[in-house]
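The other protein chains are all here in position, but one chain of the complex has been omitted.
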Amino acid sequence: MKYLLSAVIVLGLLAGAVWAQESDQPSTAAADTAVSADTVSVAPPAPVGNLRAYDSDNDHGHAVTLEWELSPDDGGGDNSVLMYEVFRWYPYFWDTVQEVRAELVTARQRRVQGTLDVEGDPDDYVKELVSRHTELLSTLPEAHEQYPDDGEFRLVRAVPAGTEKFEDRGPKDRLAEDFLPDYCDFYYRVDAVTIDESVRTPSQIVGPVQSYGQWFNTGRIVVLCFVLVFGLLTILFVQRARSGAELYVRPIAGIEAVDDAIGRATEMGRPILYVLGLGTAADVATIASFTILSRVAKQVAEYQTQLIVPTYDPIVMSVAQEVVKSAYLDAGRPDDYSQDIVYFVTQSQFAYVAAVNGVMLRERPATNVYMGMFHAESLLLAETGAIAGSIQISGTDQMAQLPFFIVACDYTLIGEELYAASAYLGREPVLLGSLKAQDVAKAAVVLFALIGVIVTTAGSSVFQNLFKVTD
Amino acid sequence: MKRSSVIILSVVVLLFLASWLWKASTLSSDPGIVNAWGQAFGITLAAFLTLAILSFLYRDNPFYKFAEHLFVGVSAAFWMVMGFWSTIVGNLVPRLSEGLSSFFKVPFDRFAVNYFYFIPVILGILLLLRLSRDAGWIARWPLAFIVGTTAGLNFIRYLRSDFIEQVSSTFVPLLVGWQGFGHFLDNLDLSATGQLALTVGNWVISLGVFCGLVYFFFSKAHTGVFGAASRVGIWVLMITFGASFGYTVMGRISLLVGRITFLFKDWLGLIS
Partner (left out) sequence: MTWAPLVSMSNLGVVISLAVIGGGLLWLLYRSLLAKEVDRRVIFLFILVSVAAPLLFPMTFEEQATPVVKAIFDKIESLPEGSRVLISFDFDPAMAPEVQPMANVVTQHCMVKGHKVIFMCLFATGQALLTQSLELIVSEQFPDKVDGIDYVNIGYKAGNEGVLNVIVSDFKKMFPTDVNSVPYDSIGVFKGIRSCKDLDMVFTIGGGKPGVKEWVLFVGDPGRVPVAGGVAAVVAPQMYPYYPKQLFGIMGGIKGAAEYESELRKTYPQFHDVDAPGLRMMGPQTLAHMVIMAFIVLGNVSFIVQKRRDRRRKR
């Protein structure tokens, strides 16, 4: 009898031990006993191989990447693997943190809505919760060090069969439910799961692995290289220009035409209309236009032709007045300058166009020069000028307006030609230097494109991978 | 005011009233319509303003001027109100002041308060000093901040998306799926995804990029082979501008179709 009792006690202890172990398994283990007669019985699949876990690269932390080799029964063998379930070891302490977090989130929401009902000052209550939550978070690393005691593996995510990589990523927001703390020892396991979720095979456990942020994003090295190279080139050429070196810029047809057009206007005794566009004084196209205006104003002063400059922006008007005044001074005709040459019209787009059209139809200028930033009014201006019989020279960096200027004007400076014209005329070291640096960059692009096309045609993607920017 | 002007104006006003009445009676018969008179006024006003703007095509006239000025004034006011409520009240006030938040009836979270937001307030006030003759120079500082920050934030993105990614997109194979000349002829296909179209497309992209860049090269005179490449480049550009022009015409016609549809459908009920 006593042997029987001992046997029962030993069996009971064994059963208890088995039960205690199984409590570490996911709750689906309980489904073992609940499997219906309809369930197809499958053999446990082979586990995933070579499971590795490491901190995700090039991020601000809160992310761990897992990689593994597919189970032999995934797409081969028994082909019974339906999905993989990723488990992470959570200390029980995490539940306490989550409780305080949830309480804090609710308290904050209610405080904002004005419905937080507590004894004492609601703000103090929330502040207390915040400091409690912060304190609990600070002790999380210690809690993770208790592995494998005081915790259990819990499901993070299920991924479909065929997946060999998974990133366990959490937000930076410490109040998020799925926050992943940095500098904590994480342990992972990946289960290969069949159609019967209770039939599964866990992998070996990997860890400890910690997540943390990186200061330097190596995926953007190629961007850094371009920034450094281009920046250095610009500085180099600007220095060369400042030292007086002759930097060649090819002649631009539109600018040469301006000289001829001014001569034509003088012969005909008709004025020249110069429109600076609808940009502000901070826009690059407007700044480039000032340089060209200076050149035009100087020649106009020399030939004693009339110049009309209606402006859209008051600041642009002020700058343009100074430019024209200086040009007249340089030409040795300060007395011919009048403040009425440059005047403000309106800051309303189509009202401005209507006013300038009126000037064109009344004054009948021999030459219209449109240089700067234009929008939908470009064709209205150019067409009216064509009706008035003027020679028209335009330049803008607005891609959408270039077709209209090209169609309606005699000469058009396309995009970068406007900036080049400004550098060509003004000869300012900064403008010239940056133009040359851009030319070198263009040459480099042509070279890269040539090499890239040849290498890609040969069937290799090596060169393309050099330009890959990853985040 | 000339007599003819008075007559024209009277006729227009009478037509407006008649249209409003007629539209209101049409809408009233629809049980699903709430506030038929108000809606009818809105539709009639929109229709008359549309016709007023379109009348410019005949010649400039007071109705066009009225509609244009109304549009400019209303849009300026709308954007000012929108800017205030969405930016100042929406983004700034809840981060700084509980009193102002309750005044403007926006939710205030004291734990999201960030006093750094006073910096843009100060910079914004400095920017307004532009209106002052003597203190206008101060406005250059916040302007410099805006230009500098925008340039800094956008520099990397533009360099990455508009330069590096574009350059690597140019690395296209000049022979797509090449398995010999015989295979090419046997499988000759004129469809958009066929080998011929893809190959020709890649040649066009490569040559277009090379020659377009050559055109915009300013450090060498466009003579000889370089000049020939530059001429090909300008042809590519002109074809692009032609396509852009065509697209723009399509866009403008679409807008006209939209307006005419409104006139025929919503106003006159000629189409369903």
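For reference, chains read A and B in written order, and residue numbers begin at 1 within each chain.
Criterion: contacts are C-beta pairs under 8 Å (C-beta built on N, C-alpha and C of every residue); 3 or more make two chains touch, one makes a residue touch a chain.
These numbers come from a predicted model, not from an experiment.
The missing chain, though absent from the display, is touched by one residue of B:Phe118, B:Tyr158 or B:Phe226; that residue is B:Tyr158.
Touch with the chain omitted from the figure is made, among B:Ser102, B:Gln166, B:Asn187 or B:Thr223, by B:Gln166. Contact with the chain not shown here comes from a single listed residue; of B:Pro31, B:Gly152 or B:Gly258, that residue is B:Gly258.
Taking the complete complex into account, residues 105, 109, 169, 171-173, 176-178, 399-400, 469, 471 of subunit A touch the chain not shown. Across the interface with the omitted chain, subunit B contributes residues 57-58, 79, 82-83, 86-87, 90-91, 153-154, 157-158, 160-162, 165-166, 168-169, 192-193, 240, 243-244, 247-251, 253-261, 264, 270-271.
The rule is short, and it goes like this: only the chains that are shown with their structure count from here on.
Rounded to a whole number, the gap between the C-alpha centres of subunit A and subunit B is 21 angstrom. Contact residues of subunit A toward subunit B in the complex are 108, 111-113, 123, 126, 130, 220, 222-223, 226-227, 247-251, 282, 315, 348, 350-351, 354, 399-400, 402-404, 406-407, 414-417, 420, 435-436, 439, 442-443, 445-446, 448-450, 452-453, 455-457, 459, 463-464, 467-469.
Chain contact summary for the complex, subunit B toward subunit A: residues 60, 68, 72, 107-111, 130, 143, 147, 155-156, 159-160, 163-165, 167-168, 170-175, 206, 209-210, 213-214, 216-222, 237-238, 241-242, 244-245, 248.
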